[in-house]
Structures are given as C-alpha cells and as structure tokens.
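The other protein chains are all here in position, but one chain of the complex has been omitted.
Up next, subunit A:
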Amino acid sequence: MTVDARARTDQPDGPATDLEEDAHRISVRRRSFLGYVLGGATLVAAADLGLVDAAAAAPTAPQPAELYDLNDMLTDSCRPTANLITVTVHDDGTASFALPRMEVGQGITTSSAMLIAEELELPVSKVKVTLAPARPELQFNQLTGGSNTTISTYTPIRVAAAVAKGALMDAAAIVLGDTVANLHARNGVVHAPDGSSVTYAELASKAASPTTRAVGVQLKDTSEFRVIGVGQGRVDALDAVTGRKEFTTDKQVKGALPTMVCRAPTLNGTPKRLTNKAEIARMPGVRDLAKVDTGIAVRADTFGQCIDAIRAMKVEWNDGPVAGESDEDIVHELKAAELALPAPPDNPLAETLEADFLFYFRSNSAMDTNSAIADVRADRATIWAGLKSPITAQQRIAEALGMTQDQVTVNVVTAGGSFGRRLFFDGALEAAKISQAMGKPVKLMWHRADDARVGRGHPMSTNRVRITHAGDEVLAFQQTHTSVETDYRHGLGEIISAMAADLPAGYGNLGYAETIFSLTQEVPYDFGVVSQTLTETDDRFNTGSMRNIYSPDVRCASELVVDQLAKKLKKDPYEFRRSHLRNDRVAAVLDKVAKVGDWGRSMPAGTAQGIAIHKEYKGASACLVEIDCRPATVDRDVPDATTGPRVTRVVFAIDAGLVINPRGMEAQMQGGINDGIALALTSSLHLRDGHFLEASWDNYFYTRQWNTPPEVKVILMPSDSGQPGGAGEAGVAASFAAVACAFARATGELPTYFPINHRDPLRFRPKPVVPPIPQSPTNGLKKTY
C-alpha cells in the first residue's frame, strides 16, 4: 500500500494543503486525506487517518487539560482504526453507515447523517445511520463517552463519505461522457454542463471497485457547507412521537420472556437461597427460577407476574459490603481521606479564603432502566442491549459464560437515556448469566426501585478550595477533590484497558481516575499558582461517570468561592470574573449572558441572579440564572412533590466550536440546564443503614415541570474554531454552579452541601427493602383526567 503523503495531514490544527494551483478546484485552502474504496459489488468507502501517526499514542503522563484534554486522548485513541468505519452507497440511491457509537438521545445519529449528507451531496433523509454491533477490531473506537463522538468521528466520517462521492463522480464521468471536473453533484444526482444527469442509484454498482484501492480526497471547506451548521430535526423524531422507536424491552426475540431479579435488602448483598421455591414456581405465569450472583431471577409470561413472584419470594441473604452504614459514615471517611492543602505562598500581605463543600450520592437514573435480552445456548450467545462499551461487554460476558469472544454476539440497541449509566453493562451481563442458568432466552428488565437503589450513580465527594490573595491580586488557587471511587472498569471500551483499570487494590482504576481528572479540570482564571488534586477512596459502591464526571462538583465549588472572594473585595461577581478570565472564548460567553440576561438588574429580596462559567469539551460556556427563594415559592404545594426554590429564568451561552446541528446543540444545553438545577437543588440518594432509600421518581428527585425554568434562552456563539466540540455533557457544570451562586446570593448564605435539600426531612416515606420492589397500584381508573 502506498501511503499518500497527504494522508498524514490529519492533525486537528495541522497545515492545510494549498491547492490554489489546481485550476479545476475551488481556490480555497482545503485539507487532503487518504481513504479507500473497498473491493466488492457495492460501493463501500473508508477513511485512513494515519496508521503510523505518532499522535495515536496517548501520553504516558497526565498533562494539563489546556494542552491535551480528555477529548484529545479519546480522539487519538480512535485514529488507528478510523479506516474500519465505512460508508456504503446502495442501488436505491441511499447511503448507510453503522455508527460505532451509542445513541442515547444525544443526537449523534442525526449529526452523523448530516456529516455524510454534506460530503456525499445527498439529502439527510437518504442517509440511514444504524448502530454497529460490538466490533472488537475497532479497539478504542467503540466507546461512547466524554461527549467525544462528534469530536472523534467528524473527520473520518466525512473522509469516508468524500471517498464514496469521488467514486460516484468517476463513474458518472464515464456515463455522462465528460470529465469529473466539469460535473457537479447535488441531492444524489450528478449533472453535466450539457444538461444530462445520472442518479446515485444508477451509479452505485458502477462505482463499486473489484479491489480495494486507496484514493486521495479533499474535504469541503467550511464555507461550502450547506448541511453542517443548519438546524435539522432528529432523524428518529417521527419514530419517537409515534411510539415506533424501539428500545431493548420493546424488541421481540423468540422465547425471550419477561425476567426480573429479586435483590438483597443491603446494597450488593448476595443470595444464599430461596426458601419457598416450590410455592413461587406454582404462581400464575411463572416459568423459570434461577439463583445468580446478584439475586433470584424469575422468568414469567408478563413483567407483572415477575413482580408478583419477587414480592412473594422468601430469600436468605448475605449482607452487602456497606451493611449498617449511612451517609454520615461515608462523609466521615471522605473527611479522613482529604489531603491537606499545600501551604499557601509565603507573602506577608496575603490573605486566604477557604471553603469546604460536600456533594451527596446521585443517580444517573435513565428513564429506560437497565435492561437486556440474552439468548445463551451451549455453544453461542446473543445479546441485545443499550451499550456504550460493547466490546468490553462482549469480552466480559464471554468470560462469565466460559465462552470465547467470537461465540458472543453483542447487538447495540438504542437506549432511553444513559447519562453515563450505559458505559457499563450490568444488565447485559446479568441477563447472560440468567439465560445460561435457565437455559432459555430472557428479556431482563430492572425494576425502577432497583435501578435507583442498586444502579450506578455519581459518587459522594468533598471539595475544598483555598484562595490566597493580596488585595485584588489572586496569588494562588488550590483545590482538592476527595471522592468515593468513580468506576472506570469499562476502560477505553475494550478489555485491555478495562483490565488495566481493574488492577488489584484499586490502583488501576485510580490511575484512570487521576488521568481523567487531570485531562478534564481546568481553572480558566488568572489566579496565580493553580493546583487541583484528586483523592479517591472506597470501591464498595456502584458508581460510574455521570453526565460530566467531576466537573459539575468541581466547578460549583470553584465558582462559589470566586463569588465569595468578589464579595470580600466588594466587586461585582461578573466584573470580577471578567477581569480575571484569561481565555477569550470564555470571556465572550460570559459577556453574552451578562448582556442578554440583563445582569445586575434590580430584583426583589429573596430572589437573585447568579452567573458562572465553564470550559471543557473544546468549548466554553456561561450561564446566568435567576432564582426565587421566597417562602411562598419554596413552600408551594404540589402533591407528592419536592418543590423548594424555583429557577425562574436561565440564559445560557456556549461556544461549542463548529456546531454540526444547532437544533441538537440547543436541545442538549436545555437538558444540561435541568441537570444542573437537579444537582444544585433536589436530586440525591440517601444512604441509610446499608441501602439507598430512594426507590421511585417521586423519591429520587430529578427536575420536574414544576421545577423547570419557565424561561430558558440558549445562545450558540459564532466560533473561530473549525473543530466541533462536545454537546451531551457541556451544559451541566456552568448551570449547576450558576444555580448555586444564585441561591447563595438570594439567601445570603453560602451552601456547603448539595443538593441543598439533602438534610431536610425526607419528603417521602421510604419504600421497604423486603420485598425489594413495590406492587403496582390498582386505582388507576380513579386518577384519569
């Protein structure tokens, strides 16, 4: 294989190839890439992003996020396998693409279809994007996380589409009897100057190549974009609103009957034995029972009959690892693990400002609970589930079943949300074990109560900040984050890095945690000597990344202390931030929300504005909120609801670099705002006597309509960056921090733990832990409206 020298120009900010000498090309600077037309009867095209590029290696030591961040690491890890991702053009004139990522609502099937439509000159409606099954050869290139999908796939998808278009144009030149340079393609039709034309449908077979050949392509310049940057409705919207969108538990797989698990009364407890097995086996609809490591599984004709069976089970249990412990025990443990802040700079004029914050456990709580279909036979297994690390899932499931990896097929199904949850495969692994134990196909669904109590969530953490300043000059900003372990044992999506994360005594996972912390945290202010450290403790909980990992907590603490310093120095919070920001993109978004949000406007006592910034995911964001903390609002009565302070207005601005789909980006920010509000005000898990209390959506309190701001404005900033930034998690941190700052200003008190209602008397009566799940009510006909 000859590698075109131009194939190496794949650096995000690398030198463009000057093509001005080429009279047949548009005289703009465009970047050239190498790709392949793959041999076969159908036109299949792929990109090559430099198999020998040194940039493919992740750095050995953490570097500051400003120079090399988590997205750089994730993107670089995908480069070596970019050529394995292909775009296919079919005889009906449509194109298809199996995206090796997971659609969980963030809109990547839509934005990926837009990238292909742009380069291929096809309408978006003619591009079909599906989710690829686990493909072990993709190694690191099948992990959905870090809001990295578009950042890492932006170029390879476009290159593959451009290669396909090039092959179509070559075929069209023969059919139309003209040269490629004279032709132009639009909406799936190639036109010649004499008025003749030919469709992609007619060209698809002709453009196929009997052998694989490498070709050079040039991508469109941003000034030529017609699809990218133009708001587009989601490609799956019609299916969603008609009920046709298919999630795991909607799938019909022959013999895969409803299956649920009876779980222990303490977190991660294990079953000894089911003492009334014969009685349960005789219950209506019940087909099979099996003991697995996580509990007693029941397979029945309906999920309702699974619920009945679980509630009737009498099970002896081994206690879980946190039996008897409560919130206060874990807080104590975190406090004991906190590292002392280093000595402040020695300056006789220096004063310090310190604050400690505590963030309670939270659940990522997707609507679609952990679920999976598994059909395990003696010699093979097939799995269907929503999975963001399907290769690791495939490898771990094979290991658990005593099979080789190639005996396990893992299909990736669209999921009803993730928020980090589906980086793990707890449901898929459990379903596989149950199917093997029963010898039957199963459709496993976790009960909501289990999903809240036993499902993964965000670990409890503390955050200490010390600012040292001499008058207005900040000399040092020191921050220590101490957290229950965040589980990264999914690795980078395949088993080698997953095993590295699973080294004994937690050291492997700690290495990941430290790396990810270092690659994501940044203080964009001129604050002198900056240090941020992470300490992790305690691996007994079911944790994982949750929409934005460390940043919401770290940013919330930072911004609250910035406000405290501004107050001490009698400065306006906006002006103080503005004068210390050292990044133009952050300054621009901050100015924008201050202006649009009418920062500083007069507001009644008990209400206030708050303002905060964040920088991550190749972008910059700022949020201005207004909050109402007056008693009439806080105590407003909504039945069975957590009310509390109401955020009444939000203005959010983001510079997300090159935005593929503005409508999708706006939607992700709107969602992130509601997450930020939940983290600040209402949503947490209470650990009490070895178990989390929350077992329902009216217990675990994500933002509801009566908490959501009636007025929300999202502003997408024009950006100088030619590269896309992340979307899925980018809205959370600044929103959380702004709500916290607004609350502090409205009440005159600095909140020291989050959410602010965590220590209030519980708003709900905890559901029992035996039986572990509640019965469905029967009074629904009395509650119609």
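FYI, a contact is a pair of C-beta atoms (placed from the backbone, for glycine too) under 8 Å apart; a residue touches a chain by one contact, two chains touch by 3 or more; residues count from 1.
The criterion applied here is as follows: contacts and distances are computed from a predicted model.
Chain not shown in the complex: UniProt lists it as "Isoquinoline 1-oxidoreductase alpha subunit", one of "Isoquinoline 1-oxidoreductase alpha subunit", "Extracellular solute-binding protein", "Tat (Twin-arginine translocation) pathway signal sequence" or "ABC3 transporter permease protein domain-containing protein". Annotation: of A:Gly35, A:Gly166, A:Pro258 or A:Gly619, A:Pro258 touches the absent chain (contact as defined above).
Which of A:Ala201, A:Val634, A:Val712 or A:Leu750 touches the hidden chain is settled by the complete complex: it is A:Val712. Residue-wise, the contact with the chain that is not shown comes from A:Asn674, picked out of A:Gln407, A:Ser483 or A:Asn674. Residues of subunit A in contact with the chain left out of this view: 104-107, 233-234, 236-247, 249-250, 252, 258, 284-285, 301-305, 307, 365-369, 414-417, 419, 445, 447-448, 638, 640, 663, 667-668, 670-675, 696-698, 702-706, 708-710, 712, 774, 776-781, 783-785.
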